[in-house]
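With one protein chain removed, the remaining protein chains of the complex are shown where they sit.
All chains are identified by letter, namely A, B and C, in their written order; residue positions are counted from 1 within each chain.
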Amino acid sequence: MKRVRWLVPALYIVFLMVPIYWLLAMSFKTTNEILGGFSLWPRQFTLDNYAKIFTDPTWYLGYVNSLTYVVINTILSVAVALPAAYAFSRYRFLGDKHLFFWLLSNRMAPPAVFALPFFQLYSAIGLFDTHIAVALAHCLFNVPLAVWILEGFMSGVPRELDELAYIDGYPFWRFFLKIFVPAIAAGIGVAAFFCFMFSWVELLLAKTLTSVVAKPIAATMTRTASTSGYELGLLAAAGSLTIIPGAFVIYFVRNYIAKGFSLGRV
Amino acid sequence: MSAKPVNQRAWWLVLPVLLLVAFNAVIPLMTVVNYSVQETFGDNKFFFEGVKWYSEVVNSSRFQESLKRQLLFTAIALAIEVPLGVAIALAMPRRGAWASACLVLMSMPLLIPWNVVGAMWNILALPDIGLLGWTLNKLGFDYNYTRQPVAAWATLVAMDVWHWTSLVALLAYAGLSAIPDAYYQAAKIDGASGWAVFRHVQLPKMKHVLTIAVLLRFMDSFMIYTEPVVLTGGGPGNSTTLLSIDLVKIALGQFDLGPAAAMSLIYFLIVLLLSWVFYRVMTLDEDPA
Amino acid sequence: MARAWGASAVARIRLESVRHSYREHPAHESDWALKRIDLEWQDGGAYALLGPSGCGKTTLLSIVSGLLRPTSGRVFFDDQDVTDLPPDRRNIAQVFQFPVVYDTMSVYDNLAFPLRNRGVRPAQVDARVREVAELLDLQNMLAHRAAGLTADGKQKISLGRGLARSDLNVIMFDEPLTVIDPHLKWRLRSKLKELHQRVGMTMIYVTHDQTEAMTFADQVVVMHEGAIVQVGTPVELFERPRHTFVGHFIGSPGMNVLPCDVAGGVARFAGVPVATANRAEAGGGRTELGVRPEFVRFTDEGIPVRVVGVSDAGRHQIVETRHGDAVIRVLLQEGEAVPGERAHLGFDPAFTRLYVDGLVAGEDR
Partner (left out) sequence: MASRPCKFSDTDMLALKDVVRRVGAATHIHPTSLELHAGGFNTLLGTTLSGKTTLMQLMAGLIPPTGGRIESGGRDVTGVPVQKRNVAMVFQQFINYPNFSVFENIASPLRVARLAEAEVRRRVGRIAELLQLTPFLERRPAELSGGQQQRTALARALVKDAELVLLDEPLANLDYKLRESLREELPRLFAGRDCTVVYATTEPAEALLLGGHTATLFEGRVTQFGPNGAVYREPVDLTTARVYSDPPINTAQVTKDGGWIRLSDRVSWPAVGRLSALPDGAYTLGLRPHHVRPGASGQGDVHVECRVLIAEISGSESVVHFDLDGLTWVSLSHGVHGFRIGESARFGLDVARGYYFAPDGARVGG
């Protein structure tokens, strides 16, 4: 029993890797090979699909657009969530519990529900097809999440640290930025990780709120899938490239994943 | 530790969040509510209709069918992913290089854009040239997810398991890592069997994270949209048309704003209600008896 | 009454040349968490492992319980070599620093857990659980959820899970009072002592707190930097410390340690000859006199000192005096008069010893 235990995660990881392998394999095949029939690995290895993506602005700008609004959203979410999480973790105030629950309930709002009203709202205020529109829209579910995660980490910092700083004479904001924020750096990293993740993977709102200028890579891909028929190699290459930012982020937080997923609450 | 002090000025700290989320949540929600009680024939002319759309939606077989499919999908997803995730977390190495390797590899599906997940499985499952489809057909199964509802469902479920089991596993793993060694040592000394350790030490200590995992998985599987749209487009027929897909079809495809809005609100309320029920059930025995 | 409790199990615990290092390849002497331990514990005794943090006491405890395998050396229970046995096969119980209870179970089920795991018949389980609950004053709480108890209640449960078993060799305590409220510590400490006297089971208690160790144990093992410096009864450790570290670490305030000269079998401090209980044999090295504040008296003549301060400790007073740079503390009873600034001290010869390089110089005369 003990000896086969490692098989469980091992098999699971193999299961995880198979589709990723297939995506990569496809991306190195020519359209002819793909349509010609089944092949386990690329017989005619080609980088053409990648070359096309890196030379065609409609493709590579998609990445730039996606990364732009994801980064804006991550910074914005964490920045506004920090003081709010501090308030929730340190004070009681009128309506605090209701407010907290209401914030979290927004995480339960199906994006499909908001797609149309968002389109109208952001069109009305002239932000349609801008990065900032997507970044703001993603705040709907990322800000509550960031508040919740940060609140967990902040509650782990003894309140005496705040008292000590006030006693030493620090004004609130100086204490907050100079002492408190560095003290929960790990929590900020985790919150940023989750914001990045959920903003990067979301498509419905991002697609609804953009048309040309801020079009995300994910939307470019769906267009390719529908208009250019069977350009599967290109699609696979584009897909493979979307894995890279995620892999990059994971590499950075590799030592904190376990702690990160405890969300500061275990 | 003494209780948190009361400080009404804390509102100033919450204000930015409040404004930002309210802007994103309240205005669109009001729009939806507004649509849901009105009829329009274009030209920006609206007529008050009361609860007509609501009763229409609730009574429509189309909505009921979508809801049933949605509930079934969520139930299957939870039934597979939660036990599987926990099992993986239990079997994972506790520390060392292998543990980090597992964590990194397992996180990967979570960071792939949802439409890419759909596209990836689409490519994988193509009956003639996809690795999965080709292999299944070679093995003698008649498999074509674009034509057979059962195959479409199976592929959809496999995809969701592939995509999200890691989340449950990572949360469970985080919960397990937080159990002090003394608990395992005490259980060892008490002569507890592996099952007893799981039942009386690991499971109770994982309860918090499992509650979070179940809630997240419930919400996200209930709201799933992008992946099935890319994979099956709701087909064959309507066999994999889940709630979100149906909603977007009505709202953006047919521009039936009234019914779409009413359906949106009903949908939102169902998610809220079920989340609350889940939360209550899972934290039931926490109140001091 | 003794031995009426633990039915058949009998164990003399013996450690033979046990060494342990947490490093893969220990090179320096400082790499060893335990330097070389030879120790024997008799069945039914109350023992304490006492030392400052990092002295290796918890390591030693884990080796006895089987949670840790020593780098070298053997562990015997009676004459059976248990070095390679896992903890569940050594018939031991352990109470940890932070209370370990099974949160989801009732107090009753917690106490029954180790018995049920060993397949004991339900009727017997019930009888035993009630007996243990009685012993620990938990009778009224049996139906309560264990999670809802206070820290001292939880520690009692951890202990009870051990006591419930009839096959037990030894119960071990690892700083069990750490999380107990200060004003309750006292009660639980006495409860443990009382339990030992009633059930007569071997108990080993690890702590950095000398009061806990001394009041609980019949025999105390004092550890310092991975080695045992003295094993003895509380009275021995107090009256005849074999090492200045023991003198300093045990007792509050600790022993006065004063540099001295030795010539012709006579120790001299401040030019005044001081009679010692042990033979004053100076074999080179650093020579010191050790005498506890309890055994220093103000006299009419003797060692001249200045009185620098008096602290009132309630039932006694601690007087701080100086001769040159050397500080000599004197313990006086409540209400005893403290002399003026200039005074003389005398040491009780029966409790004054000469130490060479920290170790007691020779046997008592």
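What we mean here is this: contacts are C-beta pairs under 8 Å (C-beta built on N, C-alpha and C of every residue); 3 or more make two chains touch, one makes a residue touch a chain.
Predicted model only: the values in this text are computed from it and were never measured.
Undergrad: With the full complex in mind, choose from C:Leu85, C:Val231, C:Ile318 or C:Val338 the residue touching the hidden chain.
TA: Within the whole complex, the residue contacting the unshown chain is C:Ile318.
Undergrad: Which of these, C:Thr83, C:Ser166 or C:Thr215, touches the one chain of the complex that we don't see?
TA: Residue touching the absent chain, from the options given: C:Thr215.
Undergrad: For review purposes, identify every residue of chain A that touches the missing chain, sorted by number.
TA: Missing-chain contacts on chain A: residues 158, 160-161, 163-171, 174, 179, 182-183, 185.
Undergrad: Footprint of the hidden chain on chain C, which residues?
TA: Interface residues of chain C facing the absent chain: 1, 52-53, 181-183, 186, 189-190, 193-194, 197-198, 208-211, 214-216, 234-235, 237-239, 248-254, 292, 294, 311-315, 318, 334.
FYI, only the chains that are shown with their structure count from here on.
Undergrad: Compute the centre of every chain as the mean of its C-alpha atoms, then state which one is farthest from the centre of chain A.
TA: C
Undergrad: Averaging over Cα atoms per chain, report the distance between chain A and chain C in Å.
TA: The answer is 56 Å.
Undergrad: If you look only at chain B, which of its residues touch chain A in the complex?
TA: Going by the criterion above, the answer is residues 1, 3-11, 13-14, 16-18, 20-21, 23-25, 27-29, 31-32, 84, 87-88, 91-93, 98-100, 102-116, 119-121, 123-124, 128-132, 134, 162, 165-166, 169-171, 173-175, 177-178, 194, 208-209, 212, 219, 222-223, 225-226, 230, 243-244, 247-248, 251-252, 257, 260, 264-265, 267-268, 271-272, 275.
Undergrad: Provide the residue numbers of chain C that touch chain B in the complex, in ascending order.
TA: Interface residues on the chain C side: 65, 67, 86-88, 92-94, 96-98, 100, 102-105, 113-114, 117-118, 145, 148, 158, 161-162.
Undergrad: Using the touch definition from the top, list the residues of chain A that touch chain B in their complex.
TA: The contact residues of chain A facing chain B are 1, 5-9, 12-13, 15-20, 22-23, 26, 34-35, 37-38, 40, 76, 80-81, 83-84, 86-88, 90-94, 96, 99, 103, 105-118, 120-121, 136-137, 139-140, 143-144, 147, 159, 197, 200-204, 208, 217-218, 221-222, 225, 232, 235-236, 239, 242-243, 245-247, 249-251, 254-255, 257-263, 265-266.
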